[in-house]
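Handing you this structure, nothing more for now.
A single protein chain has been omitted from the complex, and every remaining protein chain is retained in its original position.
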Amino acid sequence: MMRYLVRRLLLVPLTVMAIVTISFIMIHAAPGDPVLALAGEHGDRAYYEFMRERFGFDDPLPTRFVTYASRVLRGDFGNSYVQGRSAAALIAERVPATLLLTASALVLGALVSIPLGLWTARRAGGRWDGFVNFFALTLYSMPLFWVGQMAVVVFAARMGWLPVEGIATAGSDATGIHRVTDLLQHLALPAVVLASHEIAVLTRLVRSGVAQELGRDHVRMARASGLSERVILLRHALPRPMLTVVTVVGTRIGQLFAGALVVEIVFGWPGMGRLLLSALQARDAPILLAFFFLVSCSVVIANLVADVIYAAIDPRIRYG
Amino acid sequence: GDRTTESRPDTLVAAIESDPGQLNPAITTSGGVHTVADLLYNGLVGLDEHQRPVPELARSWTVDEDGRLYRFHLQTGVRWHDGRPFTAADVVYSFNEVLLNFHARTRASLRAVLLSVDAVDDSTVEFHFRQPYSPFLQQLNVVEAPILPRHLYAGRDPQTSRHNIAPVGTGPFRFVSYAPDAEIRYARNPNYFGGPPAIAAVIFRVIPDPTAQVLALEAGQVDWLFGVPAAQQKRLRGNPRVRMRQTTIGSGGTNCMVTLAFNLDRAAFTDVRIRRAIAHAIDRNAILERIQFGSGRVPLAPISSRIPLATAPGLQLPVYDTALSARLLEQAGWPRGQVLDLKLLPSFRAYAELIRAQLRAVGIDARLQLLEQAVFVHDVFDRRDFDMAMISYCNGTDPQIGVRRQYVSSSIGAVPFSNAAGYRNAEMDSLFDVAGRLVEPADRQRTYLHIQQLAVRDLPYIWLLESEATQAHLVRCAGFAFGAHFAATARCR
Amino acid sequence: MGAMGLLALSAPLLAPADPFALVGAALDPPSLHHLMGTDILGRDLLSGVLYGARTSLVVAGITGALAFIIGTGTGLVAGYAGGWTDDVLMRLAEIVQVLPRFFFAVLAVALFGPGLDRIILALAITSWPGLARVVRAEVLALRTQDFVRAAEAAGASHTRIVMRELLPGVLSPAFVMIGLLLGQVLLLEASLGFLGLGDPNLASWGALISQGQPFLLVAWWLPLFPGLAITLTVLGMNLLVDAFSGSVPT
Partner (left out) sequence: MLQVESLAVRFSRPGTATVQAVDPPLNFAVHRGETVGLAGPSGAGKTVTALAILGLLPTGAAASGAVLWRGLNLLSSSESLLRTLRGREIALIPQDPMSALHPFYQVHRQVAEAVRAHQRDITRSDALDMARLLLDRVGIPRFHGHDGGYPFQWSGGMLQRALIAMAIAHGPALIIADEPTTALDATTRIEILRLLRSVQESTGSSILLITHDRDVMTAMADRVVSIGRVPPPASAHYAATAGSEQSAGEVLRVVDLAVHYSGAGGSGAGGHVRAVDGVSLHINGGETFAIVGESGCGKSTLARTLVGLERPIRGTISIEGQNLVGATRTALRDRRRRIQIVFQDSASALNPRRKVGPCIAEPLHIHGCYRGKGGPAQVAALLELVGLAPYHADRYPHQLSGGERQRVAIARAIALQPAIVVLDEPFTALDWGARDDLLVVLRRLQTEFHTALLLIAHDLQLVRQIAARTAVMRDGKFVEQGETAALFAKPSHDYTRALVAGSLADQTVRQPLHLDHRR
C-alpha cells in the first residue's frame, strides 16, 4: 500500500514538469510575434526592438527555458509581460474567488446528488427513476455558458431576484452578515449553473452504485437480520458508491476548472478564468505557464487525494 | 439590500470590459488602462470637445524659433495626491525617463524630432525640436503624455513599480482601492487645481460580457457604460431612464476609421481598375445600417472628418454601383470566381461577412481568415502575406500622428498598423514631410487636401466607416465631459 | 441523435438558403418564412444551424475517430504486451490525461489560430487516454480467458490474437467511451466558439452561439436555437450510450 503511494507521489513532479514543458514549447513555438500583441499597436520599429530585448524574446528557446525552469525551482514565476507584476501574485489574488465558486459547486453537487441518487436507487426501474435519469442527462448535455446566459436573463434581469454580475454590490463596504448575504446572493446563480454538470454526473453515479449494492448478498443478509431500511441504505448501500464518487470527483477537477472559466466570464466573477483569457490574447507567457502549473498540480494532487481516500476507506487495499 | 446606485447618490459606478491589470497610463497605449487611470493624472495641455488645446498642468505656453521651441508655464500651487508639490522636474522626468521609452505612440512620433526637454525653473519647461513640429500641442493631453510623480518613480523601473497599482497623480480623482477583476475605487481630489469634481467617488466595475453590462445598466446597478454594442442600442433607445451619446474620442484611440487595405505587391491588385471595381461593389451604407445600426459615418474622404485640418470639399469616393464594378472587372480581365483571402481580427467578423456576400455578387470569392492579434499583425505587417486586410486606423487628433504612417513608404515593414497597402509614392512622402513642418493651419489643410486627392486616385485602401463609440448613462447623472476626464464635470442625484 | 445526424448530412438539400447569403431583413424574429428567424446580417438561421450541424458533427466525428484509433491501439498494445511497454504507455496516458483538456485546447487554438484541424487535433490528443485505460482494463480481463490461450495453443500469431480475439471484446466499452467523447467534443467546440476561438470560416454551432450572444436581449432566437441544437444532439448521444451500456461512466 505504501509502495503504491510513494510511486504516485514521485509521479507528481514528473507530470507537472511535463505539462509545463509542453505548454512552454507550445507558447514559444506558436506563429506570430508575441511582442506585437503585447506592446500595443502604435510603436515604431525601435520601440519593438526595445521591448523584445527587455523581455528576452531574442535569446534562443533552450536558454529561455533553462532560465525559466531555474527561476521556477526557486519559486519565482516571473513577471507578467502586460502588467509588470509577479505572475504568481496576480494568480494568487484571483484563486480565492475561483476556489469559492468551484467548492460551492462541488458541495452543491454532493448535497443534491446523494439524496437524489439514493431516492432514485430505491425506485430503480420506476417512472421517477427514468425521469430523473433523463433530467440528469439533459443537464449534462447543455453547454454551461449557454445555460449561464439564459439564467442571467431570466433570473437576474427579468425577475430581478439575483444580481446580474460580480461578487459584491458596487461600492458596498458592508461588513459582517450583510457582506455575507450580499456575497451569497452573487454566488447563488453562478454556483448553481457550474454545479449543474456535477449534479448530473454524481446523481447517476450514486444511483447506479446504490442500486447495485442493494442487490448484493451482504445487503440481503442485513435485511435478513432485521436491520431497518434507513440503516441498510446509509451503512450498507452508500459507502462503496461514495468511494466511486470520490474518485470521479478527483478526475473531474480539470473539467470543473474549465466550467469555472466559462461561468466566470458569463457572470463577471473575478476568478482566474478571465486572467487566463486576457493572458492568452496578449500571449503573456509567465501567467499562462504559472496557470498551467497551478491547474496541473491541483489535478494531479486531486487524483492522488482521491486514491488515498479510496485506500483509507476500503480495508482490502489498506491491508491488501 | 438595495443594489441600485440610487442607494449612494453621490457615487458614479462605471462598467469596464476588462481589468486594466495596472494603473500607470505613461507606460502603455492600451485603452483598458487609460480608460481607468487617466482620471488620476493630467497632461500639460488638455483637448476640448473639438480637440482644440486648452490649458491643464500648463497655464500658458509660447511657440518660438518658427515652431522649434515650445515653452510652457506651469500652474502654481498644484499638489500630488500625497501632498508633495508638482514641479517642472516631474515633467522632465516623465518625458525623458518614461514617455519617450514606454509610451509607444509618443515615442514613435517625438523621439526622432525632439532634441531636449529642460526645466528652466520650477514652473517653466522648454521643449527644443530639431525641426518645426506642428502637431505637438495635440500630443500633450493625459492620453498621449500623462505626467508621473518623479519623487515616487525616479530610479525605479516604471514597468514594475509598486505605484502602478497604488497610483499617486494630480488628477481630479485620487486612488482608494483596487480589487483585481472586480472593482477599482476613486475618491474626489478636494484640492484639484481645476476645481474639485461634483461627484464624491467613482467606482469602476469589471463586467466582461457586454450583454451583462447592458443588463446591469437597465437594472440600475451601474451608471455609466463606455461602449454599448450596436445590437443593444436599439433596445436602450426606448429606455426613458437611459441617455446615449456618440463620440469618436476614445482612450485607446481617437477618430478611428475602419478600412480595407489592398496588398499592392499582389498581382491581383496592380491594375487600379480591380481595386476600383471592388470599391464600387461594397455598399458602405449597408455596413453602417446593418452592422452599426446607424452609429458612425460613411467616410467622404480618406482622413477622418472629425479632424478640422483635413476637411476636403469636392472629393468623390467610389460610389456603390455593382454594374460598374462588374464592367470594370471584365475590362481588367478578372477571372470570375477567383479566390482572394481577407485577413482580419475577430472583432470585424460581421463587416467581413457582409463584404464577402457583396463581393460574391460581382464574382469575387473572398475567403475570410480571422486571426488572433499576434498572428494578424505578424502576417499582415511583418510578412505582408495577405490579399486584403481589414484594419482600423485611428487617425488621432492630427493627421501627422495617425494618418501619415498609412501612406508614407518609410513605414512599410515591421511596424504594426503602418502602411499595410505597401503604397510607395515619392510625392506623397514629401507632401507629408511638408505638412509636418508647416505652422499655419491653412497651409497644412491645403497640403492634406492634395494628399487625399492622391489617395483617392490611387485607392490603396477603401475607407469603409468612421466608427463612433456609443456611451450610455442613467439620467440620474449628467454633465459628462468628452475625453479622458469624463467624470470630472459630472454630477449625480 | 440519429435524426440530428441525418439532418446534418442532408443540410445542403434541406437548407432553404445558403447559410452565408443575405436573404431577409436583419434580426427578423422566427416566422413561417424563416423558421428560426434571421441574424444580424439577415442570414437564415435555420440553414445556419443545419450547416452548423454538419461542421460540428464533422469535428466530433473526426475527433472521435482519431481518439478511437489512438486510444484503442494503445490500450490493446499495453494490455497485450504487458511489462515495460505497458508501463511506458500508461504513464504517457496518465500525463496526457492529467493535462487540463479544455485549457490545452484553448491554448493550442489561441496560439496556432482557430483552424478546424487544430481544434480536432487538440481535442483528439487530449481525449484518447481515457479510452486507452478502459481498453487496457478490458484486454487484461480477456487475456486470462481460456479462449485466448486456446488460440495461442492453436498456433495463432500475436496480431491474429489481438485482432480476432481481443478487439471484438473491446469494441463495446470503446464505443461507450467514444459516444461520451462525441458529446463532450461538441460542448468543447461550442465553448471554444463562445470564447471567440472557433473556426470563423465555418458555420459551426459554437460560432453561431458566440455570434448570437450579444443579441440575447434583442434577438432571443439567435443564441437559443443553436444552443438547443447542441443540447439535443449531445443528449441524443448520451441517451444512445446510456441505453447501450446501461450506465454512463463519466
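Going in written order, the chains are labelled A, B and C, and every chain counts its residues from 1.
Here is the rule we use: contacts are C-beta pairs under 8 Å (C-beta built on N, C-alpha and C of every residue); 3 or more make two chains touch, one makes a residue touch a chain.
Note that the structure is predicted; figures quoted are calculated from it, not measured.
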Which displayed chains the hidden chain touches across the whole complex: A, C
- prompt: With respect to the chain omitted from the figure, which of C:69, C:88 or C:150 is a touching residue?
  reply: C:150
Residues in subunit A touching the chain absent from view: 124-125, 215-218, 220-228, 231, 235-236, 239-240, 313-316, 319
- prompt: Residues on subunit C that touch the omitted chain in the whole complex?
  reply: 144-147, 149-156, 160, 164-165, 168-169
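Everything below uses one rule, namely that only the chains that are shown with their structure count from here on.
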- request: If every step must land on a chain the current one touches, say how few steps get you from subunit B to subunit C.
  value: 1
Message: Could you work out how far the Cα centre of subunit B sits from that of subunit C, in whole Å?
response: 43
Statement: subunit A to subunit B, mean C-alpha position gap in Å, rounds to 39
- prompt: So which bits of subunit A are touching at least two other chains?
  reply: 30-32, 149, 153, 157, 265, 281, 283
- prompt: Can you list the subunit C residues in contact with two or more other chains?
  reply: 110-111, 113, 213, 216-217
- prompt: For subunit B, which residues are in contact with subunit C within the complex?
  reply: 209-211, 214-215, 229, 231-232, 234-235, 290-291, 346, 349-350, 353-354, 356-357, 360, 367-372, 375
Task: Name, in rising order, each residue of subunit C that touches subunit A in their complex.
output: 91, 94-95, 98-104, 106-108, 110-113, 183, 187, 190-191, 194-195, 209, 213, 216-217, 223-224, 227, 230-232, 234-235, 237-239, 242, 246-248, 250
Task: Quick one: which bits of subunit A touch subunit B in the complex? Just the residue numbers, please.
output: 30-34, 36-37, 39-48, 50, 54, 79-80, 82-85, 90, 93-94, 97, 149, 152-153, 156-157, 160, 163-172, 174, 178, 181-182, 265-268, 270-271, 274-275, 278, 281-283
